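Every protein chain except one is present and positioned as in the full complex.
First chain written, first letter: the chains are A, B and C, and each begins at residue 1.
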Amino acid sequence: MGNKLINIYRFASPQAFYPLAGKMIPWFWTLAAIFGIAGLYIGFLVAPTDAQQGEGYRIIFLHVPASWLSMFIYLVMAFWAGLGLGFNFRLSGMMASALAPTGALFAFLSLWTGALWGKPMWGTWWVWDARLTSELILLFLYVGFIALQSSIDDPRRADKAGAILALVGVVNIPIIYFSVKWWNTLHQGSSVSLTKSPSMAVTMLWGMLLCALGCWMYSIAVALMRVRSIMLERERHTDWVRAELAEPGEHAGQE
Amino acid sequence: MYWNSFSEFMAMGNHGVYVWGSVGVMAILMLLEPVLLIQSRKNLIARLKRQFRAERSDANTDRKTSPQR
Amino acid sequence: MLEASNIECVRGERTLFSHVDFRLDGGELLDLQGGNGSGKTSLLRMICGLSAPANGEIRWRGELIGKLGEDYRRELCFLGHHNAIKEELTPLENLLASAKLADEILDAGEALDALEIVGLAGREDLACRYLSQGQKRRVALARLVNERRALWLLDEPYVALDAAAVELIAGLIGAHLQRGGLAVLTTHQTVNIVAGSVRQLRLN
Partner (left out) sequence: MLNLIRAIISRDLRLALRRRADLVSALFFFIIVVSLFPLGVGPEPELLRKLAPGVLWVAALLATLLSLPRLFADDHRDGTLEQLALAPQPLGLIVLGKVLAHWLVSGLPLTLLAPVLGIQFDLSGEALWVLAFSLLIGTPALSGIGAIGAALTLGVRGGGVLLSLLVLPLYIPVLIFGAGAVDAAVIGLGAQAHLSLLGAMMLGGVFFAPWPTAAALRIALE
């Protein structure tokens, strides 16, 4: 029991995680490339056209994964943040800050692809559709999180404050989504919904899933890259960073 | 394979601008993010190395001057 | 009763102090000394439980102060760097409000007496905005007159006070120690406190 705890702490220490993350990054890039290429191949080259929406529907293979990831990353971010707040792991706060920009990127991409989809479907770039509106609010939440963390100098306080914000955000997201949906149905029932294709063909589903997996692997790879930089920056006064950055041949001369 | 020709593929049934606009922006941003990360990481490492070297040379000069004191 | 072992304080990247140990029992006073930026205030805030030490632990009656929580806070009286008085309120209102927030019973008569003792007679109904720095400090210190909690934590209590007031506060602290209370002070100057035993701790 005690041993296990020590192991978790060891893993959670930046010193142990830094080289591990470095080894994992190429693997996640490879997976991202495989899934992404497979998904795009199915989505753009194999899948048949949609009778109702024409070829424009193929944006779904980008839009839906981006939306999923933007929401999923917020959840993961809040999970790390909560873990950091509860158990005082240094690593979790760093993970949360490393995830936020990628989540914001996906929220933006979801809005962008949504707008480019809306134009041919609804004849307008922007519709106050429940999904798009919630996605916009999610982007605001990400921006708030990043802005809060970047305006606090002490990284420990930044982590904790960000964690509280992320947790409050996670509690609020369902409420926001529900309220926006309610508001939407009262004001205008949009006839075409982005995901409600009459019959979601199996190939389409596969394409979407593979693209989403690709985006997921991409997020992990990018987040690991970012967290490594954050570790170096924050732990720059520790010995392990010095050892990590020591030029070859210098080790002998140091002592 | 669903498409008959490359030009048909590019046209996307008259929705080419929207489809390729989505694909293009998404591809650019998703490539840009890691590139920027690698860039900033290089800068960070260079900065830290400079800092460590400066500290080391400070320490060395201290050692040299200390016997005179 | 109050024990600290192996305390370490880190501010930003700098370690202000480490391996600080002390033990304080009833009737004893701990005088924290050290230059500016040596971490006196930080240590005092750790003893309060406002901030957590980077390393080490602080115990009150044998229990960790973080575990005790409200039970610990019920026994301590902290006077910080700031006076914690409201400029818009009068000295009397300030004193009554702070007693209420600290969950203490203090009637207006006792409060007036306390203000008189610290030399603010006649100024009870003047908004604190119109008082001098030293007088504001006296308003804050008037709390100590009727304070019967076991542990006093005072950050630079003598700042901005004249010699007579310093004498008076030293007397209040002395009486507190004689009742068996504990006190931790941070100071720049040494002031004689007549009762109890004084321990000193220098932080560099």
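Here are a few things to note about the model shown:
The criterion applied here is as follows: a residue touches a chain if its C-beta (ideal position, glycine included) is under 8 Å from a C-beta of that chain, and two chains touch if they have at least 3 such contacts.
Just so we're clear, the structure is a prediction, and the values are computed from it rather than from any experiment.
Contacts of the undisplayed chain with the visible chains, over the whole complex, involve A, C.
Residue in contact with the omitted chain (choice from A:91, A:107, A:121 or A:141): A:141. Among A:60, A:91 or A:165, only A:165 touches the chain left out of the display.
Summary of contacts with the chain left out: across C:83, C:135 or C:187, the touching residue is C:83.
Of the listed positions A:152, A:209 or A:245, the one in contact with the omitted chain in the full complex is A:152. Contacts to the hidden chain, counted on chain C, fall at residues 48-52, 70-71, 73-74, 76, 78, 80-89, 93, 97-98, 100-103, 127. Contact residues of chain A toward the unshown chain are 137, 140-141, 143-144, 147-148, 151-152, 157, 160-161, 164-165, 167-169, 172, 175-176, 178-180, 182-183, 186.
Methods note: only the chains that are shown with their structure count from here on.
Taking the mean of each chain's C-alpha atoms as its centre, the chain lying closest to the overall protein C-alpha centroid is A. Touching chain A in their complex are the following residues of chain B: 1-3, 9, 12-15, 18-19, 21-23, 25-26, 29-30, 33-34, 37-38, 40-41, 44-45, 48-49, 51-52. Looking at the complex, you find that chain A touches chain B at residues 44-49, 54-56, 58-59, 62-63, 66, 101-102, 105, 108-109, 112-113, 116-117, 119-120, 218, 221-222, 225-226, 228-229, 232-233, 236, 241-242, 245-247.
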